[in-house]
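Left out: one protein chain. Kept in place: all the others.
Going by the order they are written in, the chains are A, B and C; count residues from 1 in each one.
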Amino acid sequence: MVVVKRVSAYTICDLLRLLSGGKLAVRSSRACFDLYYVGIPILSIGIGLLISAIIFYTVGVPLDLFINEIGAGFQSYQTLRYSVLLLMLSVGLVMSFKASVWNVGAEGQMIWGMLAGGFVGLFIASCAIYVSPSELSSYISVPGVEVLDASPVKPVISVLRMNPLLGQLLMILAAMLAGGLWALIPAFLKAYVGIDEVASTLILNYVAYQVYNHLVAYVMRGLSVQARQFLRTDRLNSALLFESLPGTTVTLQEVILSLLFFVSMLTLYKYTSIGLRLRVAGSNPQLLRSVGIDERKYVLMAMLLSGMLAGAAGVSILANPGIGKLEKIANVVTPPTFNLGYTAILVSWLSMLDLRLVPVYAYVVASLFQGGGLLQSEVNARFPGLSLTGAALTYIPIGSILLVYVVLRVLVDYSVRFRR
Amino acid sequence: MTSTPKTNMLLVGLVIAIVVVGVLAFYLGSVIAPTQIVTQATKTVVTTKTVIPTYTPPEKIKAGFIYVGPIGDFGWTYMHDLARKVVAGLYRDWLETTYIESVPEGAEADKLEDLVSRGYNVLFTTSFGFMEGTLATAKKHPDIIFWHCSGYLRNDNMGTYFADLYQVYYLNGLAAGALTKTGKVGYVAAFLIPEVVRHLSAFAVGAREVAEQRGLNLTLYVIEIGAWYDPTKARSAAETLVNQYGVDALAFTEDSTAIVEYAQEQYSLGKEIYVFSHYSPMYTSGPDVVVSGQLVRWEVIYADILGKIKAGVYTTTNLKNVDYWYLLNTGAVDMAAHIYPNGSLMYINPRFSNALKSVMVTDKTSGQRINVYDLIWHRYEQMKNAPMLIAFQQLASSHVYENVSSVAIMIGETSISYPIAPVFEPFTGPLSGYKIDDPSQKVVVSPGARLGHDDLWSMDWVPDYVRIIGRAS
Amino acid sequence: MTSEVFFPSNKSTQAQTPVVSVCGLWKSFPGVTALRDVNLDVYAGEIHAILGENGAGKSTLVKTLYGVYVPDKGDITINGVKAVITSPLDAMRRGLVLVSQVPQLIDTLTVAENLALSLRQFSLMSSVKSVEKFLLDKEEEYGIRINPNTEVWKLSYTQKQLVEVLRALLLNATLVAFDEATTLLPSSEKRKLYDFIRLFRLKGGAVLLITHKIPEAMEISDRVTVLRKGEVVGSFKVGEVSIDQIRLMMFGERFTQPSSTGNSERCVEGREAIVIKDLWVRGDYGTYAVKGVSLTVHRGEILGIAGVAGNGQLELVQSLAGLRRVEKGNVILHVKDGNVEVTNKGPAVIRDLGVGYIPDEPIKTGISIDNTIEENLAIHPKLSSFLINWRAVKDLASSLISKYNVTTPSTTARVKILSGGNLMKILIARELMVAKNVLLAYNPTRSLDEVSAHYVRRLIRDKALNEGMSAVVVSEDLDEVMEVGDKIAVINSGRLVGFFRRGVDRGEIERVMVT
Partner (left out) sequence: MLDQVQGFVLSITPIFTCLYLASLGNSIVEKSGILNLAIDGAYTLGTAMAFIAVASVRNPTLALIITSFLIGLLGILIAFLTTKLPISHGAVGLSTQFVGYGLASFLAYPVSIKVRNEGVPLNTYLPVTEVVLSYLIISLLIGVITHVLMYRSRLGVAIRAVGENPAVASSLGTNVLGVRVIAAFMGYILIGVASSLYILLYTKNWQEGAGMGYGWISFAISISAGRHPLVGMVTSLIFASLIRYAYVLQDILISYGINVSNYAVIAMPFIAAIIIPLTASVIPQMRRRFTPPKHLGKIFFSEERSV
């Protein structure tokens, strides 16, 4: 048996020394699952929060308020909605990251999920039609019919055309298909043309936003007066909306979907050759080619999987009873995806690309977001003089956690050794 | 087993199949569930009936505001926040407020839940896009009062409110018509939605009224930028209007000061462009170019709403019909570009008083010769003095009476026309225009006919002399 | 020896301080200790050869000197001053230059641009034009003719090596290390390079010549140090010891073993298994590396291909495995079901016919070091189905581990913690298992100890004999080819230049290999 020699000197001080001078050497370590695996993410969250707390303290946010509110984020049941969506997204991203396919295009894939899900929901599973004002009252009691616009001139109703459960199912499948197909574009570019996927997926997000705007404003624009004028679609028939769990904004369907994805991806990853090949495609694609497996197909597979899951996350946002319609994006900074596609990258990284840890960090990151939001309302109520923006309160903690993590991550893959 | 391409296809198929089967299984499982959903629904109905009548105004009102933009936009959100500060100071004995800014549309439900969990009991959401989320949350929390700005969906515990500026735009249009040298005025629109269409049409009507008498064939050039708040695009649109279309007076609906700053900069280069500040007092950004502007005073509405909640007038059961539609007569909007440190308003920039006074026109309501400065004030007074109107402006059901200009009543033997609405309304026939989405479709307002709330609410046409250049949609 | 002409007094050198002195150097990589307590002195005006077989630590030593690797322990002294070399830049500043087997040049840049990176006399802001001009002058002086304005990817291999030599000359280095830099050169070009080396020595520089070829070392160098398994086993002046003694030092016990086991000559008739007709394949540099090779291997027969590295055998095996495009000619595999033309059909089709492949760069293409042993087995489509039965894979892994005597903590250990030999065993075990019909192998027993190597060779022969597997085994180690092959083909400059039966005289093969 080989005795695995462990190099013991890795502390933050070593890292600092490493950064400061040439006297330390970094080399591949053989650590696979040890304390650092769990410790580094927690440490980076801690340090990142500390940095943000200090930054906010300098302008007058008391430390205890910061801690209280971030802590409150962990207890708020609102956290659940974003953790569920993040779980769905991150599980897909981990699958592609494992294959060394750095999909930062989950935003665009979610957008396509919303579009496809919305299209099915609005035009196939149900449809909006004009009725004559006199007939309007006779429709009101018909099951599956919903009045979208009760204007006396041109009333609009939405008619359910199929079993709502089937309709929801179709919406989800269409969303997954659309998200997956959109993800295949950069996948093809990477596999067959050699265009770096980090840049192309990122750029395609912006294309997706504009396609979304175009489709919402021209193609899917609703019939009701409000929809025609406010550049949005009609509201989904309420039978097609997902069901909120009591007391929260989380829907039953998205909880089930995310658990389903979690379990299926875990199974796929662990017990099937697809999972194995994705793993090997990430660590050594040439091996795949040499044993007669086309490694390029697994680039496609990785993107397809993460795109499909992102699509499902997109439709889950759309079908939430609090939203239920597609509306033009006025500012790309606040897209209808709430930038969850980017946040999910954070979750995937923090979970060290280990599927089993994804739910944990999905919850942690969602709590931080929630905490940032709570902090904002609390600061606004208590310190009217402070001019702190929402962007500052969410991006600074997230950015600093991520940056600290990225640097500390070195300690997991490599051991730092002091030389002379 | 042997053929690899086939195996690959199989693998892809299997992955999809796994997911499909899983989703199917979930739905097959939940086919049994509908009974549960039904019982849940009925239960809610039952509880609603029993719980709701016992609403007593809270000892301490905690009001939360959800803003769509940053409070530093110096437009829409800035003015809402200013109003919040005013009422917070006014009702400080029993009112506590907070706000969450820059909330993306779609996330409002979560933010509302957060505020509810923090004990906020009156919640305001100030963007049209927040409507669905607000309604969903309102239905979930029947014991809390919700107010949504600019929407049309209401609930027992959710009312709507809005302050509209079209009358002020008309007044500013008069000034623009008097000042323009080229006969070309411009408008930068955030979106061509009814609210903005009203604004720009009223501006066009006013400008045309004066310019026509000066012998100019007035055209209003419009660019839609597709964003409520985008200083860069707004500036770029203004540049295009000025440089490519020869526009020399600009009004806009966009929440930043970018256009005012642009005009001021052009002034320093020797090019005079008249500009009308929007929503907030923007005079300081362009003291040499701002003629006047539209100013909103949400505190008029907020003070009314919060006061009535405290007094027990508005409860969680009676808001279904409450829909504020406040115009110039209520004081919720005003014509001004600046608030002096002592709190008084600068209605018209003194720099331009003489220029306005030097243009003589005929007032079409009275037929008298009058200078434009006086005409503006005359119209202002006409629209401002309509106390009767306030009665209709708070309820959805009474908006229909707003275009009733007068009723005929018998006093003794004589039938007299008793005035209800202001003597003058900008959108009074004869007017002719075309639909924005389909320019071939013409719209005609017959002479003397007055557009009321319901027509204006869904206004989707512009007068003939409006030319839409760039559309974001 | 020729060296005496240029360097009259060896004795005075001994007295002066060495240009480079290495003392007690240790260097280990995860799982392997590459250098153990190495001591070495190199003097000015000396050509110092470092001999050792593949994997003896020669390259690690020179890369450590050059600052590519950081040593774990030990000191490097340059001109009597202790030096910490952490980067090639450090090394170059101290007058050390490395010329390696793989040209260390950037393909997309021109010759002048590449050299500009090294030439300190030009400031950062100086123009490439001035460098070009300088180069033209210098090339004139040294008699090297390469247009400095050519992009490197357009150059031939020899030209690239000349550029590297030119660089060493221009830098006025005190020590130039040639890391197998002459191995791949044709002999005429090799002489040219030797001239430059001598020229350099004449100018007072020290040369470190890393090679595994004893004759080469004997021909040009003044002093030889032999490394084996990371340790210095001897250092002496040329002429002090015989070639056989050096061989003994290089190979240790192995050399004393009989050169082949199971000497019986098999006469394989049977049906044809691999038929290659007029195969043309391009190498990495765009030129034809395999030029019209035709071969037939019968069922149950092992073809050994001998040749000096870089003569096209690598490209030949890669094209047979479907990993390199065949430009002309075709390859037909005769398997149990029939004849399949596999030319340019891709690895999937070829592997599906029961072909095992032991590649040239195991870590790059044969095994994934970040994955576990089980995963490295299960990744082969023949060894697992869609749903992976990990229990079966574990059993398989355990049986292979005991069969091949692999040293590993467990079957789920990541391959990167294994030593090179154990890693090779995993690869060989997997590929022999899937090689139902054909085995393609390139240096299959590198990094294996002699006992394991013999064992593996016997397994290959047994499998050929008992199961009718055909094999093409390419090796840079002639002994291996002679031991394992039923037929021996010799490849030289991309052409097959000789066919031999098993048991042929070694000298005869060597003669064909080098001419």
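The rule is short, and it goes like this: a residue touches a chain if its C-beta (ideal position, glycine included) is under 8 Å from a C-beta of that chain, and two chains touch if they have at least 3 such contacts.
Just so you know, these numbers come straight off a predicted model, no measurement behind them.
Contacts of the undrawn chain with the visible chains, over the full complex, involve A, B, C. Remark: the omitted chain is touched by one listed residue; of A:109, A:200 or A:272 this is A:200.
The chain omitted from view is touched by exactly one of C:70, C:428 or C:496, namely C:70. The residue touching the chain not shown here, chosen from B:70, B:129 or B:433, is B:70.
When the missing chain is restored to the complex, the residue among A:83, A:96 or A:213 that touches it is A:213.
Touching the omitted chain from subunit C are residues 29-32, 55, 66, 68-70, 87-89, 92, 98, 100, 104-109, 113-114, 116-118, 120, 122-129, 131, 167, 361-363, 369, 416, 420, 423-424, 446-447.
On the side of subunit B, touch with the chain left out of the figure occurs at residues 69-70, 72-74, 102, 223, 226, 229, 231-232, 235-237, 239-240, 243-244, 256-258, 261-262, 265, 268-269, 284, 469-473. The omitted chain makes contact with subunit A at the following residues, 18-19, 25-28, 55, 59, 102, 104, 189, 193-196, 198-200, 202-204, 206-207, 210-211, 213-214, 217-218, 331-333, 342, 345, 349, 387-389, 391-392, 394-400, 402-403, 405-407, 409-410, 413-414.
Criterion: only the chains that are shown with their structure count from here on.
The chain occupying the central position, as judged from C-alpha centroids, is A. Distance between chain centres (mean CA atoms), subunit A to subunit C: 48 Å. Subunit B and subunit C, compared by their mean Cα positions, are separated by 77 Å. Each of the following residues of subunit B touches two or more other chains: 4, 11, 14. Of all residues in subunit C, those that touch two or more other chains are 348-349, 352, 381, 385-386. The touching residues of subunit B, counted against subunit A in their complex, run 4, 8, 11-12, 14-15, 18-20, 22-24, 26-27, 30-31, 37, 64, 70, 72, 85, 96-111, 113-115, 117-118, 128-129, 132-133, 136-137, 140, 152, 191, 193-194, 226-230, 437, 458, 460, 473.
Contact residues of subunit C toward subunit A in the complex are 30-31, 70, 84, 86, 321-323, 346-352, 357, 359, 364-371, 375-376, 378-381, 384-388, 390, 407-409, 414, 416-419. Listed in rising order, the residues of subunit A touching subunit C in the complex are 1-2, 4, 22, 25, 27-30, 32, 271-274, 276-277, 279-280, 283-284, 286-294, 419-420.
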